[in-house]
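Have a look at the structure below, then the notes.
The block that comes next holds chain A.
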Amino acid sequence: MPEEVLFRAAKVVDPASGHDGVTDVLVAGEVVEAMGPELESRGAEVIDCEGLVLSPGLVDLHTHLREPGYEYKETIASGTRAAAAGGFTAVSSMANTDPVTDHAGIVAEIRDKAAEAGLADVFPVGAITKGLAGESMAELGEMVEAGVRVFSDDGMCVPTPRMLRNALVYAKAFTDEVVIADHCEDASLVDGGHMHEGSNSYALGLAGRPAEAEEIVVARDLAVARATGGRIHVLHVSSARSVELIRRAKAEGVRVTAEVTPHHLVFTDDDLVGYDTNFKVNPPLRTAEDRDALRAGVADGTIDVIATDHAPHAVEEKESEFDLSPPGMIGLETALGAVLTHVVATGIVTLPRAIEAMSGTPARILGATGHGGPIEPGRPANLVVFDPSEWWVVDPPFASKARNSAFTGSELSGDVRHTMLRGSLTVAHGKVSR
Partner candidate 1 sequence: MLLDEDDIRRALTRIAHEIIERDKGAAGLVLVGIANRGDHLARRLAEEIERIEGSAVPVGVLDITFYRDDIGLRAEAPEVHETRIDIGITHRTVVLVDDVLYTGRTIRAAMDALTDFGRPARIRLAVLVDRGHRELPIRADFVGKNVPTRRSDDVRVLVRELDGRDAVVVQEAGSLSANGDALEQRSGSATGDALEQRSGSATGEELR
Partner candidate 2 sequence: MNRHVLSMHDLTADDVIRVLDTAESFREVGSRVIKKVPALRGRTVVNFFLENSTRTRISFELAAKRLSADVINFAAGGSSVSKGESLKDTALTLQAMGADAIVIRHSSSGSPLQLTGWVDGHVLNAGDGTHEHPTQALLDLYTMREKLGRLEGLRVAIVGDVLHSRVARSLCFGLVKMGADVTLIGPPTLIPPDAPAWGVQVDYDIDGVIPKLDVCYMLRVQRERQRLEYFPSVREYNRLFGLTATRAGALPEGSLIMHPGPMNRGVEIDSDVADLPQAVIEEQVTNGIAVRMSLLYLLLGGGGGAEASAEREEVLRA
């Protein structure tokens, strides 16, 4: 790898600094060295970026890397490979590993493995409760010292208001940067459900997960956050009314952030009529009204972050009966394309806003220092270069070990050309480097 890389004539879109225009970017070592029109190349590798967009490398706030414990679905190496292919320079790793990421030892193990693979930085998420059992709090303090900023029992909903309150109040001891993230679905209402409860679930003979199961918990969590002054993050919002609740709470000053997945911005429960398990996900894909409200929520900032909820599963697990198939779909490699095609190209969300939701904001929440921009001399060179108008067909095999993508067979516009992690290209000319 040459010491220096010059990105020539790229359209830099950097919401963190407000930069939006064509310029050259020179990278030396691990940092951005210079930016400006027609820089001297002086021996640097020159990459022609005419017609391409250069922005901060994407940051995924919600990723399942499955290691330790479920390496047959994905590993840290294959997961970060998928991340790089998708234009991400940093991802999280959710705590539902085996053993559960509920103490600093596992946090360190995950970080080390990620560094070894060298394809993307991983910022592990710690469990709120020991073993994700929802009964007693995990050692949050120790994990904060190990660098964790986001805590979540994702997969499971925090079972009682009492548990959530304890975690929120306790977390204030550390730094104001600690966030409790909740998977908002009331267990008693979604028990045995496999898709959104509505006309489609009745027609298909599948038990449903009603929208109010999410709305009730969102309302609960907002009330607890309001009362304690703590910071909460609502994972994968799926319902229009949830968006409205969050909007009103923010207006009142409640310290809440929220995220939505690319698939919830694109698909609806109509996509399940063929019983394709690749569309089975929790929370489920809901109606077109919900989807439109989610899109509007991203546009007006009610929803701060677009996060993939990348959830790899083994092929045979997904090639089984719908009700027996585990929920979840992969998303790292299609996130940018999906967002560009379905909400940016359609004019619902501007490109800078989309980039902000996929880089700067999640970097801040996750504590991913050095990622998410701004792109300026002296700062780490964590970048992505993509062609916003290049169409490609989503087709396995993927960089991820898994194949459970709802986008298989569809066409997306927005192709990652180069991903750079601290000055090294993890993806060069569309190919992952290792």
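What we mean here is this: a residue touches a chain if its C-beta (ideal position, glycine included) is under 8 Å from a C-beta of that chain, and two chains touch if they have at least 3 such contacts; residues count from 1.
How were these candidates chosen? In short, all candidates are chains of the complex that A comes from, given by their letters.
In this text, all values refer to a predicted model and were calculated from it rather than measured experimentally.
Within this complex, chain A touches only one of the listed candidates (1 or 2), namely 2.
Residues 191-192, 198-199, 202-207, 274-275, 315-317, 319-324 of chain A are the ones touching candidate 2 in the complex.
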